[in-house]
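Shown here: the complex without one of its protein chains, the others still in place.
Chain nomenclature is as follows: A, B and C, assigned in order of appearance, with residue numbering initiated at 1 for each chain independently.
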Amino acid sequence: MNITVWCENYKQMREGRVKEAYPIGMGETIAAFLEKAGNKTTVVLQNEGDDGQQLTDEILESTDVLFWWGHCYHGKVSDELVKKIVRRVWKGMGIVFLHSAHLSKPFRALVGGPCTLKWREVAEKERLWFVEPNHQIFEGLEGEYLEIPHEEMYGEPFGIPQPDRLLAIGWFQGGEVFRSIAFFKRYYGKVIYFQPGHETYPVYQDPKIQKLLTNIAEFVKPDKWLTEIDCPNVQPLEPIEKSN
Amino acid sequence: MNITVWCENYKQMREGRVKEAYPIGMGETIAAFLEKAGNKTTVVLQNEGDDGQQLTDEILESTDVLFWWGHCYHGKVSDELVKKIVRRVWKGMGIVFLHSAHLSKPFRALVGGPCTLKWREVAEKERLWFVEPNHQIFEGLEGEYLEIPHEEMYGEPFGIPQPDRLLAIGWFQGGEVFRSIAFFKRYYGKVIYFQPGHETYPVYQDPKIQKLLTNIAEFVKPDKWLTEIDCPNVQPLEPIEKSN
Amino acid sequence: MNITVWCENYKQMREGRVKEAYPIGMGETIAAFLEKAGNKTTVVLQNEGDDGQQLTDEILESTDVLFWWGHCYHGKVSDELVKKIVRRVWKGMGIVFLHSAHLSKPFRALVGGPCTLKWREVAEKERLWFVEPNHQIFEGLEGEYLEIPHEEMYGEPFGIPQPDRLLAIGWFQGGEVFRSIAFFKRYYGKVIYFQPGHETYPVYQDPKIQKLLTNIAEFVKPDKWLTEIDCPNVQPLEPIEKSN
Partner (left out) sequence: MNITVWCENYKQMREGRVKEAYPIGMGETIAAFLEKAGNKTTVVLQNEGDDGQQLTDEILESTDVLFWWGHCYHGKVSDELVKKIVRRVWKGMGIVFLHSAHLSKPFRALVGGPCTLKWREVAEKERLWFVEPNHQIFEGLEGEYLEIPHEEMYGEPFGIPQPDRLLAIGWFQGGEVFRSIAFFKRYYGKVIYFQPGHETYPVYQDPKIQKLLTNIAEFVKPDKWLTEIDCPNVQPLEPIEKSN
């Protein structure tokens, strides 16, 4: 499976605490464990001033599953690229929105909600509870939750439509809860929102989180592609007796 | 309740078969029966070349429920207006997409799917079956279905996300079926898709259809408005003991 | 609206900590605030050895909404009574399962799951987050959560089917989360599961909880009754040409 990892790359992503958490880069880290699991990966970094031109048609058209991490540059992504991504999801591409991608243009375009939430950054503990413990995304993970020692808090109400399936709920030390893993089907394509992953904590370095994301990629990968997004004019299958 | 009826007004809407079906105009007809039921209504016609400028901020900001019928001019509606409509739905405004509005920009933006379908125009019969017969939108309608003597066929697969509730399924004489009334919740706002209403047949002149649409307006009207679409930064509700 | 409150009445419900929390009795307390809100209420206590005979056909047949609190005597409720309750829900009666009623026979019969969960009784704090803050059951409650100072912990995974709507999620001091208010539609009837309410804490004495439960009664009350639960044999609506 071809996985493309879109990752924002603002200046602070390459220094200080983020560099400590992700020495080779966050997008590169995600790609590395997905590659190790047997996938072919491409990393697309969104640098300052980029509108998404690096996610070329060629890359997009060969992508089976797209991971999307963004934060400061949501508004810079061109509407034209958003439309292309959305159409490819409708045709079957899986897509995984990570953490602050809740406000990204493609996520809002796909789910149709504001995707607003409460937040706080005090390095608190999160515990991610599996609501549907036998779902394939939790395969190989022991127990019924994952602990994340330090995470940014995201709290309800989360302005998403009711998901097709709610898969995990996050408990935060400071007193909030969050629908942390939610699945939405959008015609042929599968969409996952995945809350953990603030850039200053090494969340995606955790082997359990890596296993979970690898399973998620497997879950959202397309089984069948839609060939055309169109409204065909068709002949009657049964005789129409003219009445009047 | 303030209801605004958006109705496309391409040239043929004022002559020939459409004029026969709706002598005073389709938008005006819809507004008239909603007005008669006790609502305050405003009609906004989209003429050739209009991008939606007639749906002014003033009208939109005082609208509780928006009905939307469009067909040829979907692409002309400005993206800016679409954003305003979507945001007002998130805040609580009800919206009812009629018939060919399945491909309208606001509907696609709110549900996140392509909303494609099959179609055929041979004046065939449709029978609209109530799947959830005790839902408030069917109040006062006897029986378990409505018959529409002549309608354009819309057929599955319909490229919508799974609705929050499927309320009615259409049977077509020519052999197809369709999820004809579907409800989607989008944050504070309620969204209904309503399939009947091809412009060349007097569907909205039928008292039963008028009762159904009047009930639908009542169902989607806002009970509470969201004041701000934002992501507040909040303090912990519980003490955060620093661990490390 | 006629509300019947079914409440278990094992010996310890009338002494010690439960008596402190509910001097007049728990069922009587629930009935009192619902009565004060304008409803007509009947309390049915299940004493030791009772199989439900006090919930007579006469009471059940005049009940619009049934509240159900049970714990030790679930197994004593007769299967015949369960069938009657379930059928009345299918016909339109609203039903609210309180706290330990998650394992009651009628709840399991209506939702079709084991309804198992994790639990712990250490008088910890719960915070009940409103996931759908504009839902009518939260009308008149300020803020986005309720705090319950002492509650028995109920934790995920909760063995219920995916609810028709998830309305609130509980945060527990000890580290768990729970789908605390969940709505299920069962043909004409509305079913709510409501987690707070361990008998040794005065949860149902809290005016906010009382407001919430009063709103819930209003939400689940029947709008239309089904007359018959049957499978009618019907004539074709369209001519059937014999093919072969």
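Everything that follows uses one rule, which is that a contact is a pair of C-beta atoms (placed from the backbone, for glycine too) under 8 Å apart; a residue touches a chain by one contact, two chains touch by 3 or more.
This one's a predicted model, so the numbers in the text were calculated from it and none came from an experiment.
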{"item": "Contacts of the hidden chain among displayed chains", "value": "A, B, C"}
{"item": "Selected from B:Asn2, B:Ser78 or B:Gln162 as touching the chain missing from the view", "value": "B:Gln162"}
{"item": "Residue, one of C:Ser62, C:Thr116 or C:Gln136, that touches the chain absent here", "value": "C:Thr116"}
{"item": "Positions on chain C where the hidden chain makes contact", "value": "79, 86-87, 90, 103, 109-114, 116-120, 122-125, 149, 153, 155, 159, 161-162, 164, 173-176, 184-187, 229-238, 240, 242-243"}
{"item": "Interface with the unshown chain - residue positions in chain A", "value": "92, 127, 132, 134, 136, 139, 164-165, 173, 185, 188, 223-224, 226, 237-238"}
{"item": "Interface residues of chain B (partner: the chain not displayed)", "value": "127, 129-133, 144, 155-158, 162, 165-166, 169-172, 175-177, 179"}
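Throughout what follows, only the chains that are shown with their structure count from here on.
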{"item": "Chain centre separation in whole Å, for chain B relative to chain A (CA means)", "value": "30"}
{"item": "Set of chain A residues in contact with two or more other chains", "value": "155, 162, 175-176"}
